[in-house]
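One chain of protein is taken out of this complex; the other chains stay put.
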Amino acid sequence: MSKVTVATVWLDGCSGCHMSFLDMDERLIEIAEKIEFVYSPFVDVKELPESVDLGIIEGAVSNEDDLKKALKFRKSCKFLISLGDCAINGNVPAMRNKFSVRECFDRAYHENVTEHPIDPVGEGVPALLETVKPVHQVVPVDLFVQGCPPSADTIYYVLTELLAGRTPDPTTMTRFGA
Amino acid sequence: MNLDELNEIKEKQKKYNQSFDSYIKVCVAASCKSLKSDQIKDAMREKMDEKCQVKGVGCLGLCSKGPLVSVTVDTNKQILYESVKAEDVETLFNATCKKEAAKLPQCSLDQPFFKHQQKIVLENSGEIDPEVIEDYIEKDGYQALLKVLNEYGPEEVVREMMDSGLRGRGGGGYPTGLKWATVNKARSDLKYVICNADEGDPGAFMDRAVLESDPHRIIEGMAIAAYAVGASRGYIYVRAEYPLAIERLKRAIRKARSKGFLGQNISGTSFNFEVDIRLGAGAFVCGEETALIASIEGKRGQPTPRPPYPAEVGLWGKPTLINNVETFANIAPILRKGGAWYASIGTEKSKGTKVFALAGKIENTGLIEVPMGFKLRDIIFDIGGGVPEGLKFKAVQTGGPSGGCIPEDLLDLHVSYESLREAGSIMGSGGMIIMDETSKMVEVARYFMEFCKSESCGKCTPCRVGTVHMHDILDRIAKGTGTEADLSLLEELCDMVGQTSLCGLGQTAPNPVLSTLKYFRHEYDNLIQKQEQPQVNQ
Amino acid sequence: MSVLTLTIDGQEVGASSDQTILDVAKAHKINIPTMCFLEGLTPWGGCRICVVDVEGAPRPLSSCTTHVTEGMVVTTTTGKLESYRKMILEMLYAEGNHTCSVCVSNGHCELQDKAQEMKMDHVRLPYLNQNMPMDSTHEHFGLDQDRCILCTRCVRVCSEIEGAQTWAVAGRGVDSHIISDLGTPWGESDSCTSCGKCVQVCPTGSLVNKGNAVNEQIKKVNFLEHLLQMRGQ
Partner (left out) sequence: MAKRTNPKVDFPSDDKRWKILNATMKRNGYEGHALIETLHTAQDSFGYLDGDVLAFVAKYLNVSKSKVYGVATFYHYFNLKPPGKHTCVICTGTACYIKGADQLIHDIEDKYKINLGGTTLDGELSVMETRCIGACSLAPAVVLDGEIIGNVEENDLLKTLSGWMV
């Protein structure tokens, strides 16, 4: 029985959710028998395959690059999970939403900067969106796993349920900020 | 003041008012007054002699042709001059004295606008001088009050109201007699009567016209209501945007008190009734009964959940009767001519007449009063004169921000509370905004939602936050960046906000959206991008 | 005040006419979710989470303010009601800036509890991202408007129980916000007695004690019932 292909990505987040994923420790071995990472920070693959069974997105959409990745994930992955509060409600990254990008640049790159203050815009630097958005406000998402980060047990529960063909109910185990 | 003294004044005033050969009546209601009609009146008044009477009067109805001057020559020939200017005073006055028609722009009086109306609420508007109580008495003013105080018991008055079939003219259409009966039955040492003159609906100005043209009518109506329900204190809650109406009401209250129609032991009976004015301060939500009460109590105009209804627990916790200006304006005629007479007018369930304010893209903007059951098409094309500049009619919006729009193919409905509700709108206070082919319905829905968003009092979540989201979605759709997902979320919000909001504002805020969706769905669909493009809005 | 009978969720129950539907439901262990309601304060009826279906009423009624009447038939949970309540929660989340992970009340917040109870795992409405001020001028307490859901418990406890009447709601519609005295800083208030009742009754991390880190703000509301008993109310 071929393994379930899984792709993960972390957009504007702190990678805590991916770390929590690894906290499954010995259960990773059991999981590894059933799934195969085809694109992820955990592996070296650089290109997202055309079709993937399960996509897991951590982090909010706060710049053009995040947006491209989210759109690509939605196109390629049959089932998409928003993992963690940043992906679900913007969480800490979205705390800049009450200010304009201009105000953020002034505060971070101009105020009390003595040497050569410039805006972080240019070749190779993805432009910031005006507001940081949860993933499901740019692409439809199938499952939301709350938490900052969601505990390893919660992630394990979600994965095993999905692998067994059932739809998990993460709210029984976690909540925003859990 | 008893009936004989009243009739004495009536006869004296009638004799005085008939002692002239010709009569000049200048409209000094707010919109004509803003076109300097009061200066025209003053100029003519200086010339007044015993042969030719000059009087400032209330609204003559066809405001778009203001300033209006109505001239009556040898007792029956009537001429209506339109857009009268200051320099026309000379020619107009001299011609009238010679009983001739002046060579000035005239407004034909046998056009449908005047011919097809039936006036009860507006019967004195444009006839009497609003600042002269004797003029009101000459038109049987205060007859009903004195008759009621001397011959009727409170329950009989309520019975008469029940028979008349009159329903609330504020928009809800709750049977007035039933409301009076509830307040009458409530046991309390103190009860209040409130006249709701907040008239927050944009595009509605009939209450203003009545208050400015015939203020005593409202005082008499309130006094009769107070007697019927056992109240001794009354308040008229007027919006601050109507300074002229406030001024005329204050003068009328002073005059009525000096003549003994207000105060202690009115007409020698044990009935006492005092009326005061309370000013609004710019809050549409204060048109809602419980928010209005909070405002009179000097608080933020925020509604309280009902039940309990104001009829049981109202102003300062006492039983309170609240009716709209137009409702009170119908009371005196009903008591004078009897409930059965009133019930003979209108349809089976919607009795009497209704005043409508025609505005927007229509030839004759102004006030009209027609019996219930009048055909909507005739109001717009016959009385209203149709859409100007040859443009095609598209829809008429009734009921303001809580109402809906009615398209061309439904114009043959006969106006009543029921027929308008079936068409997906409501009667509302009577504002009718006519729109032509250039109006975009999604933009109109956005306009009314923006109105509800900024007028929401903020007390309950669904209305406070829901209107913001509904407005943002409508804004996106109107700008062409809305998606299919937006539209389904909008429809879910409309249901949720309409069902769970605490008061009428939130409950009816979705109506303009639902009715434009019902009749002009294609406009929404054309604006929504077809391909499933992500909802990225910078 | 007369005794009467009514049906809630098919169950025949007795009640007295001065009780609200919520009172009766509580007395019979029937759970109706509430948010702005707090035992001991006059019901506000603003959040609308406690709406229930009452036969003959055109719309759901707020159970915290609606008094029971003889023969009333009440249904507390239907699919429709649950979707309405969930949407109200989503509105509260979208209106404020509720970043739970870094909030002092994380784990001890009634809004969080409701979201979990009603399985609200994400917010479909776009966030309003309003720029809401903070007030940390008071010596012991802080006010963070980002977390405020305008339930007005603080306003009610301050005027009804403490009597200082420091708090009030200013502005209108979505611009409504909590202010002290004349919209002046809390620390400069000459009416505030620093009793801290407002902090204890605030359901979220809006009114908090200074000096608490994330997850450490725990609130105890039972002082209210105790006080009312002492006052014989």
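Chains here go by letter, A, B and C, matching the order in which they are written, and residues are numbered from 1 within each.
Assume contacts are C-beta pairs under 8 Å (C-beta built on N, C-alpha and C of every residue); 3 or more make two chains touch, one makes a residue touch a chain.
Computed from a prediction, not measured in an experiment: that's the story for all the values here.
The undisplayed chain touches these shown chains across the complete complex, B, C. Screening B:231, B:359, B:406 or B:445 against the full complex identifies B:359 as the residue touching the chain left out. From the set C:8, C:88 or C:169, the residue in touch with the chain omitted from the display is C:169, counting the whole complex. In the complete complex, the residue from B:105, B:153, B:282 or B:317 that touches the missing chain is B:282. Within the complete assembly, C:182 is the residue of C:1, C:182 or C:230 that touches the hidden chain. Contacts to the hidden chain, counted on chain B, fall at residues 30-31, 34-35, 63-64, 66, 199-205, 208, 240-242, 278-284, 295-301, 316, 357, 359-361, 365-366, 397, 400, 431, 433, 435, 439, 447-448, 451, 455, 457.
By the touch criterion stated above, the residues of chain C touching the omitted chain are 159, 165-172, 179-184, 191.
Methods note: only the chains that are shown with their structure count from here on.
A straight line joining the Cα centres of chain A and chain B is 58 Å long. The distance from the centre of chain A to the centre of chain C, each centre being the mean of the chain's C-alpha atoms, comes to 33 Å. Counting partner chains per residue, chain A shows two or more touched chains at residues 137.
Residue positions of chain B with contacts to 2 or more other chains are absent.
Every residue of chain B that touches chain C in the complex is listed here, in rising order: 283, 300, 304-305, 307-308, 453-462, 464-469, 472, 489, 492-493, 496, 498-502, 507. Per the touch definition, chain C reaches chain B in the complex via residues 44-49, 51, 59-62, 65-67, 80, 83-84, 87-88, 91-92, 94-95, 124-126, 128, 149-150, 169, 171-176. For chain C in complex with chain A, the residues that touch the partner chain are 93, 97-103, 106-107, 112, 115-116, 119-124, 126-127, 129-132.
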